[in-house]
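Of the protein chains in this complex, all but one are displayed in their positions.
For clarity, chains are labelled A, B and C in written order, and residue numbers in each chain start from 1.
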Amino acid sequence: MASTEIELRGHIIDSFILPRVWGAIEEAGAHFHVREMRIGQSETETSYARIEVSAESQQMLDDLIPELQRLGADLAEVQNARTALVTQPGVLPDDFYSTSNLPTEVRVEWLPVANIEMDVAIVIDRDAKSAHTTPMHEAQVGDAVVVGYEGVRVEAQERPRQREAFGFMQSPVSSERAKALAIREVAAAMIAARRRGGKILWVLGPAIVHTAARGSVAELIRRGYVQVIFGGNAIVAHDVEAAMFGTSLGVDLKTGEPVEHGHRNHLRAINKVRSLGSLEAAHAAGLLGDGIVAASQEHGVDLVLAGSIRDDGPMPSVITDSVAAQGRMREAARGVEVAIMAASMLHAIATGNLLPASVRTVVVDINPAVVTKLADRGSAQVMGLVTDVELFLSALVDELPVS
Amino acid sequence: MASTEIELRGHIIDSFILPRVWGAIEEAGAHFHVREMRIGQSETETSYARIEVSAESQQMLDDLIPELQRLGADLAEVQNARTALVTQPGVLPDDFYSTSNLPTEVRVEWLPVANIEMDVAIVIDRDAKSAHTTPMHEAQVGDAVVVGYEGVRVEAQERPRQREAFGFMQSPVSSERAKALAIREVAAAMIAARRRGGKILWVLGPAIVHTAARGSVAELIRRGYVQVIFGGNAIVAHDVEAAMFGTSLGVDLKTGEPVEHGHRNHLRAINKVRSLGSLEAAHAAGLLGDGIVAASQEHGVDLVLAGSIRDDGPMPSVITDSVAAQGRMREAARGVEVAIMAASMLHAIATGNLLPASVRTVVVDINPAVVTKLADRGSAQVMGLVTDVELFLSALVDELPVS
Amino acid sequence: MASTEIELRGHIIDSFILPRVWGAIEEAGAHFHVREMRIGQSETETSYARIEVSAESQQMLDDLIPELQRLGADLAEVQNARTALVTQPGVLPDDFYSTSNLPTEVRVEWLPVANIEMDVAIVIDRDAKSAHTTPMHEAQVGDAVVVGYEGVRVEAQERPRQREAFGFMQSPVSSERAKALAIREVAAAMIAARRRGGKILWVLGPAIVHTAARGSVAELIRRGYVQVIFGGNAIVAHDVEAAMFGTSLGVDLKTGEPVEHGHRNHLRAINKVRSLGSLEAAHAAGLLGDGIVAASQEHGVDLVLAGSIRDDGPMPSVITDSVAAQGRMREAARGVEVAIMAASMLHAIATGNLLPASVRTVVVDINPAVVTKLADRGSAQVMGLVTDVELFLSALVDELPVS
Partner (left out) sequence: MASTEIELRGHIIDSFILPRVWGAIEEAGAHFHVREMRIGQSETETSYARIEVSAESQQMLDDLIPELQRLGADLAEVQNARTALVTQPGVLPDDFYSTSNLPTEVRVEWLPVANIEMDVAIVIDRDAKSAHTTPMHEAQVGDAVVVGYEGVRVEAQERPRQREAFGFMQSPVSSERAKALAIREVAAAMIAARRRGGKILWVLGPAIVHTAARGSVAELIRRGYVQVIFGGNAIVAHDVEAAMFGTSLGVDLKTGEPVEHGHRNHLRAINKVRSLGSLEAAHAAGLLGDGIVAASQEHGVDLVLAGSIRDDGPMPSVITDSVAAQGRMREAARGVEVAIMAASMLHAIATGNLLPASVRTVVVDINPAVVTKLADRGSAQVMGLVTDVELFLSALVDELPVS
């Protein structure tokens, strides 16, 4: 039998921390014994519990404890974090600690872990007294990577007392709820973020252009509510196609009708920009009209385009190497306070994996499966909206003054 | 071998009539031989074909010919319709002619069939020189029901030359197309119908109330764009719940939050109206606010409520017998020129079965499966819109002046 | 300020009872004060809490307490239930207690409430010392209906210690999980129910016949795993169509191809059975082959068919009045231990509303939205399976011996 003691503090009952910790212990086939407990007597008082966790084997315990840490448990005995050195580039020590996207500290003295994101490793720089995350493929020989779980502290998110739109995700705002309210709350969060100087990130899928909603996005850029855009080859190809030919994937945006020669238009648009060498040159040549790319260039939006295997062309500026693209997205995500993922699946999932839990994230899609899939990926501060992206964007513009 | 001759007239090539007729013959394992053909030389000229159809058995031919009639073929030999008398109430003669929803004539002398709808029988009144449809369960002993297919003429719809929103259904307007255009076209069709004095029918599902869109519907009633509403127990129960308690299925319509005692509210609303005896009495008692039922009563809208087995209560006015409800819906559908089915499945399918093909029908739902299912049910004049019903209604109100 | 004391007993932490009760109080804007608490020290010990709940108004408290009862709270002060007499047929007293589908007792002395189902009222017969539920429309003048919440005790379901397939519904078994395991667990539950003499209820949609899975259902009937079937007009019409013509909605079940004359076949089948007068007569005439209806008649399955407004015909045996149909379904549901809802929406929702929480319910559909919708409707003992019903039934038959 192996055992250790954990502690829980705060609103551990109405935040579901205590029942989840107990449940996790039972499901693992381990056992607990309450050593000490003080329960808050009313909704304003916090509680405290010290619990012994025992398991049949050390391995079982070693697997269980990091799970409990994510749920809000701390080890009762304060220890320093253990580290092991990277010996092969891009390969972590076997027993590396795999992060959550919650605020995390590691102990030499307690150090906050910089740039937290999900499923990466923690490197401690003992000289600089700092710690930061590193994705597996960036691990360098000599990095001191945290192993085991001792000396790691995770700040689980408590359920906020005050209900708010960006509460703990329970289930998405379905198409059967009133969306007008939700749109107003998204607008309020965007205004607040801009007042604090926080960045707003948009992840955009190509349906934005097909639905003639590119005007709404361009307007949001001009009003100051877009600092970073993540997208792929398609959104840019169709934005340029719309500017050059008035179509998107060959559909006339004024009449909604397919035009005969239209399936070629996005290829022509890509080919033209390739011949000029860059999207900047295309703008200088007057080809981009007043679309998303044009507005991005005029207002200094950081437009990060990540390629995929289904791309035609691709457009200049599209990063074809997926590891390099992830790297650029990581950089651009620093300082983001609000993220809005609209009509995007691949890029939205990739982005969700990179963002800390504290970023207020809105997922908008007409397909409930997409919203659920994205909202489920670990971030607690997600609002899912099952609605029509075109009409959503148009209604959102109406709620936002020039910032 | 059995054989007969058919004729095709009009824009039989670009309306796909000729290829469909040939395809149907081949798929049935029958054969054709072109006896005469004149092809229009340009897009303004019509064509003509006389074709011999032969099959291995009379039975195969008898099964095939009605199919070809629906596709636009006429029998070359003009005969009178055959009839057989109904001998059991609610039971048709074995070989009864089953209608399409296309304009149809039967010959004694050529008589138009009144009240055409899909999958019903045709009764000829030789004395009155008239013909009308009858559903199976209304067949009365002595009715002269058309049997076989001789003397029946169906007017297939040609693909309109001029493209328009209400063209032949090919595929629904997907969520990836610009909906603003489609909404404008729906509004134009509604305005035109009202100018001609035509009725507009709405089939409404309960999500209309859950999404706080009941205000939009009530406004459409006040502006004169609603003459008939088909719905069920739920839409009315939640409309009254919203008026009495400010909730819909227990969700507060102002905050979007569930309220604790809310799951009881629709039961309370139903119980209250039952105690008063009628929706009219509830309106007189001031309980209906400015919702859909209130506006319907004030503006003489024909509100037909058909019950189902999942209903609580039900509300007074709900017709619990499904055959009786179908009957009332049939009556109320007379004179309808535009039908809009919003966020409804059961009632929308039932309505689609009752409407002639000439009614311009709009199916709006956020679920593409619902739109496809409804749009597929035989009516050619359907526009399917995959979008958010709440935002659709709000945008539609903006396009419509007081009529 | 109004206040009262509640008690919680059992595994109130790991069953989420305590946190949910606290959460419900806070969300209602009410307050709590812990008066007494004993926490189980390990996973085998139960806990106890006595808590004062206070609210700004008696109305707020009256709305809140029934919610807490559903979550597992009892009033600390033992009182008798209050009743009021029904004064209008089909109308309940204003303040009637609306049930959950959980085991419930009311106090004169503590009486179990017979035939519990969701959203109905409780009638106490003081002479017979018994209590039973009544749907609103069956309330009779003179019935003593429970009002308020005093003297009502609800047995909330604790999360089972031992994980099992029919655990508390968290989320449906998605199409991305291994279904072979789940199918084996369903089979085990069916075998166990039959050993105990419990009934198995199937709710069947027409897609069962379209997918050629009627043979699987008939085989399950012959093996003894079907005691009750709920369905509509369509399932029976297509079952007879398949027997008479080898098609389902006109699609040849051997080739999968539409047959030309096929859209008429279900009308012909209905008409034929109507001419014979009953499904029994149709079986006697040899028209039903070895399908679902034939097997049902041969093995004494209780086949309850509830009509809807989209029905053609309808078939004899279809109950067209929705209130009468509900009544028959209520009766037939007595004694059911396992319920399987396959490819059905309307009938499945109606059935879900009628079943007590203790019935082990399986919802099988290829559309995740249907599974979620049904699994969400309050029953805790639901397993949702997103899979192909045809292949599911075929795999299930392989797991089940003759019972």
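Rule of thumb we're sticking to: contacts are C-beta pairs under 8 Å (C-beta built on N, C-alpha and C of every residue); 3 or more make two chains touch, one makes a residue touch a chain.
Just so it is clear, the model here is predicted, and its values are computed rather than measured.
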Next on the checklist: For a quick check of understanding: of A:67, A:155 or A:280, which residue touches the chain that isn't displayed?
Outcome noted: A:67
Checklist entry - Just one of C:236, C:253, C:282 or C:332 touches the chain that is missing; which is it? => result C:253
Item to check | Per the touch definition above, residue among B:23, B:89, B:142 or B:277 touching the missing chain | outcome: B:23
Item to check | chain A, residues in touch with the chain not shown (by the definition above) | outcome: 24, 27-28, 63-64, 66-67, 88, 90-92, 94, 96, 98, 119, 135-137, 257, 259-261, 263-264, 267-268, 270-272, 274-275, 306-314, 320-326, 329, 345-347, 349-350, 353, 367, 369
Item to check | Residue ranges of chain C at the interface with the undisplayed chain | outcome: 163, 173, 175-182, 207, 210-213, 251, 253-257, 366-367, 386-392, 394-395
Checklist entry - Which chain B residues touch the hidden chain? => result 13-16, 18-19, 22-23, 25-27, 31-34, 37, 39-43, 159, 161, 163, 368-369
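Criterion: only the chains that are shown with their structure count from here on.
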Checklist entry - Same or different: at the chain A/chain C interface, is the fraction of residue numbers used by both copies above or below half? => result same
Checklist outcome for this item: Two copies, chain B and chain C, superposed on Cα atoms differ by a rotation in degrees, nearest 5, of 180
Checklist entry - Based on CA centres, what chain would you say lies at the far end from chain A? => result B
Next on the checklist: Can you work out the whole-Å distance between the CA centroids of chain A and chain B?
Outcome noted: 45
Checklist outcome for this item: Between the Cα centroids of chain A and chain C the separation in whole angstrom comes to 39
Checklist entry - Can you list the residues of chain B that touch 2 or more other chains? => result 257
